[in-house]
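So that we are looking at the same thing, I have put the structure below in structure tokens.
With one protein chain withheld, the remaining protein chains of the complex are depicted in position.
Now for subunit A:
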Amino acid sequence: MIPRHHSSGFANGHTREKTFDFSPHRLQPRASANNNRHRKKLVARIGAVLFVVVLVTIWLWPSSSVASLVSFGLLASGTDLELETVRYYDLTNVQGTARGWEREERILLCVPLRDAEAHLGMFFSHLRNFTYPHHLIDLAFLVSDSKDQTLEVLSSSLEELQADADPKQPYGEISIIEKDFGQQVNQDVESRHGFAAQATRRKLMAQARNWLLSAALRPYHSWVYWRDVDVETAPFTILEDLMRHNKDVIVPNVWRPLPEWLGGEQPYDLNSWQESETALALADTLDEDAVIVEGYAEYATWRPHLAYLRDPYGDPDLEMEIDGVGGVSILARAKVFRSGVHFPAFSFQKHAETEGFGKMARRMHYSVVGLPHYTIWHLYEPSVDDIRHMEEMEQERLAREKEEEEKKKKAAKIKEEFGDADTQWQKDKQAMQDSKLQAKDGVKPVKAAEAEGVAQGNKGAAKAAAAQAADPGAAKVAA
């Protein structure tokens, strides 16, 4: 049988050269070269059209899924417009543990602000220094009834912080809540700390804190940290330090530095205390809406205060059970707030705001502790009394300086006077010696010489008197 389809050679291995060859398939119709070229062109054209269409589609609807469908999802764009309307959270995952930074637990940092422009710079320096991972901290600010530039300065500082080149600086969710309560409560130091205004003031503060918390607390928070903007000095590790104690509510001791003449330092926050029998008895006698405030002679409660128990060399980890808490720096588990504990804006067991918060937390069997020997420092703002005292001191200082000036003048004059007397004395001495020499020239009887001496003495006295008459300054000294 002849291998029909063998074109390269015969079966015996001979190559076929210049021999006529019948190959059946060569008789079949074939696409001409011209036809082939035409087809290639067409395919190229269709391909080009398709390509252009796809490009236009991607350009027109960059986020649509046409692109991802064509590119099999490899070209997925970053701004997918899919909306997520359902959120699921398991609250057992956000209980708060002693080592939250390892478990990536989120903290909500709450800062109530009013007319605090002056302190923001200091506050942001603290923010930059926190060692707790910043991306795990959500910041919430309540700006209320501010007449200065608090809001503007705050916004720009936060924008700057979030845009920081250091990836470790930007924080998590940042909320600035603007709400005016229309409070006409004066915020200067004197009226702020006056006794009469305390109950109303504390209730309004409590309201502000509650508004801030209820607007900012999310289901993903494990801890809530309350911090006043006017803290001057605090350890960078304060969040970890407080968290390590594994308590539901925990506060450090708050002192403030003072000028030398006031003793150098002073306990500041008197709202962290242990309940006393006296105070409980006092509470029973008061009206339903009355609020007991600490640090005023009107309510002598005899409570042990966290602030007064500080020992600068004491163990900073020492804990003390407390019933009322101060609001300068509170770390609390988020579940405390979730279960309903808040800052009573009414009289709760005769207390309001942070002290009422401590009371309510205790009422719901949460652990509330203070650290007597772990201290942070509040900014020192001189009170009106202090300012008056300082003015007095300034006047005293001026008076003292004036006195010293005069003393100096006097001393100079005295010196001048003595200098004059000295030269006078020299002159007199010279004169005396001269006259002595004159006396020695003539030989006189001893008696005569004695008489002469007496006369000479008289003469000297007369001379001195004449000199005195010539110099009124010296006369004054003599007088």
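Operating definition for what follows: a contact is a pair of C-beta atoms (placed from the backbone, for glycine too) under 8 Å apart; a residue touches a chain by one contact, two chains touch by 3 or more; residues count from 1.
Definition applied: contacts and distances are computed from a predicted model.
**Student:** Among "Mitochondrial zinc maintenance protein 1, mitochondrial", "NCT transcriptional regulatory complex subunit A", "pyridoxal 5'-phosphate synthase (glutamine hydrolyzing)" or "Glycosyltransferase family 62 protein", find the name that the UniProt record gives to the complex chain excluded from display.
**Tutor:** Matching the unshown chain against "Mitochondrial zinc maintenance protein 1, mitochondrial", "NCT transcriptional regulatory complex subunit A", "pyridoxal 5'-phosphate synthase (glutamine hydrolyzing)" or "Glycosyltransferase family 62 protein" yields "Glycosyltransferase family 62 protein".
**Student:** Of A:Ile177, A:Met243, A:Leu270 or A:Ile376, which sits in contact with the chain we cannot see?
**Tutor:** Touching the chain that is not displayed is residue A:Ile177.
**Student:** Which residues does subunit A use to touch the chain missing from this display?
**Tutor:** These residues touch the chain not displayed: 5, 25, 28, 31, 35, 39, 42, 45-46, 49-50, 53, 57, 64-66, 69-70, 76-92, 94-95, 135, 138, 155, 158-159, 162, 170-180, 206-207, 210-211, 213-221, 335, 337-340, 342-347, 363-364.
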